[in-house]
Each structure stands twice: as C-alpha cells, then as structure tokens.
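Here's the structure we're looking at; comments come further down.
Removed: one protein chain of the complex. Kept in place: all other protein chains.
Showing chain A:
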C-alpha cells in the first residue's frame, strides 16, 4: 500500500502557486511584486544564507548570474523579433522556439523576474523535501513527477510574461507551434539543470544494485584487449577497424587496447555531462553516427548496419566508455524525454542502449566463453 495516499504532483505546493496567481490577478506590475513574492534585496539573501547555509549555497552555485542580471521583467527588447515572417513556417517554428527558450532562460535565471523568483522558491522547496537526510530511493517517482509538474506549470505561467515579439499571432502556424513547443521541449530543459543534482542522486540510489552489476561487467570486459573484445562480442571480422591499430615492434595485435572506435567512445562519454535529456539523446545519435562513419571508413564503402552488426558494436563502445551509473542515466532520460517522440528514432536508440546496459550486466556470467 506504499504510496497509495500520495497527493498528485500537480496539487502539491498549491500555496506557492496560489500566491503567484494572486500576484497575476492583481495586475502583475512591478510595485506589487515584492508584496506578493517576497523582497528582492541582496542583504536579505545574505541573512537567509546565514540561516540555512547549505541550501542557499547550492542555489547560488546553480545560478551564478542570478544577482547581477537585471532583466526588465515585463518587456524584452529583442532587436530581431520581427524577422520570422520571412522564414518558412518550419524554420519559423524553430526560430520562435529558440527565442522563447532564450527569453525564458533569462527570466528563470533572474532573481528579479517573477518567474525566476517562483522557480527559486520551488527549488528550495524541492531541496527541502528530497535532499539531505530525507533522500530515499522510494521518493524517486514523487520527485520526478514534481519536477515535470513544475515544468508544466511554469510553461503555462510563462504565457503571462511573453513580450510582444514572441506572441503567437498567426493562427495557421499556431497549431504547429503548439505541437512543437510544450513543457517537455521548452521549460523542462531550462529548469532541469537546477533540480538535477538532487534528482540524479535519487536515480542513482534507485539503480544502485543494477548499476553495480553493470560495473562488474564493465570491469570484466576491461580486461580484454580490443581484438579479444571484438571477438568476444562476435563482431564480424570485416568490421574490425584494424587499420587504426599501429603496432610498434614490441607489441602484438592481441594486446592493444583502447584504439578501436575511439571517436564513438569519446563522443558517448559526453552523455553524463549534460542534464537535458534531449542533449543526451543527441549525444547518443552522434555516437551512432561515429560508429557508422568508422565502419564506412573500414570497409571503404557504404554499409547498412543492421542490428545484428550494430548491437555488438554498441556494446563494445558502451563497455569501453565506462559511464558511471548508466542505469540512472537511462531511467532519467526515459522519464524526462518528450513523450510525443515515443516510438521514434530516439526511442529506438535509447532502447538499444538499454539493451546494451542489460547485456553488460549479464556479461560477467559468461566468463567461460572467453576467447583464447
């Protein structure tokens, strides 16, 4: 019965949103900001930080520009606001989306802007709930839902603050823009980095056991040289990038390590350096393209990589990339990616990566089939 009495994420922290709505209803002008959303003064912030050192410290680290940025809060003077008419509708959507994101990212980063203030409160509340001593893996789904719910609320609330140039005027493109811009593509990538450290910690706790199995597999595969690993994974011989291996007199082919598919491996390692799930998926896509280009170079012709060939190569790259907590990464991407892309190419690649992860966990058991 655990979790059966949980309040839906949307209904949590009503008080914070109510206050914000009151502010909007009161006409949302600059004079009323302070009375509704708290004062803006550096001194106060300092006092607060004395009280709860750890929490504010984290916020400040997450938002290095928060104090110096003085974004004018209801208007946004962007010079290139009106150029979108000339662009084709497809590009127009992209451009609009980009402008919207830029504007919102400034707003969220500013401790002056009502949206920034709201976000700051939400982060504090989130940290108070889930970080430190309260952190437990069972809270993961609650925390995850809460972040998504905040992203959705903020996406709705952002409408009240859009400058003229970003308002959607043309009804013909409006539907298309709606389809492309949603909480998952606009606000979530912007706010996720702020919640990321605590949220990812929960994912790590949640996948502790699996991740340690996976790590054992990684350590085991690490013992194998490049050619032995390729053989072990039954990669077709003609796909082996042997030309990348330059032997010195003292070396033998069978002992060379970390030479094959290096471009793909280096590319894949970037996956844990970003917070935005879309960035992570893009990294995965680029990794695929690197594998593909290596294969093309080796064979000196275009080759259609079917899964029979691709999966062993992907296992090779993943095992050599040695990403810590890959299980946590996978789960986070799955939870936070735009649900409308389900069944698409990104979903496929993520599934392929997931299967590599699962496979590596089992790899350890197969030590008997080690190639001689």
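A few notes on this one:
Assume contacts are C-beta pairs under 8 Å (C-beta built on N, C-alpha and C of every residue); 3 or more make two chains touch, one makes a residue touch a chain; residues count from 1.
In this text, contacts and distances are computed from a predicted model.
Only one chain is not pictured, and the protein name UniProt records for it, out of "Replication factor C subunit 2", "Ras-related protein Rab-21", "LSM complex subunit LSm2" or "LALA0S01e14708g1_1", is "Ras-related protein Rab-21".
From the options A:6, A:134 or A:307, the residue with contact to the chain not on display is A:307. Checked against the full complex, the one of A:18, A:156, A:234 or A:258 touching the unshown chain is A:234. In the full complex, chain A touches the omitted chain through residues 175, 234, 288, 292, 304-308, 310-312, 342-345, 348-349, 351-352, 354-355, 358-359, 362, 366.
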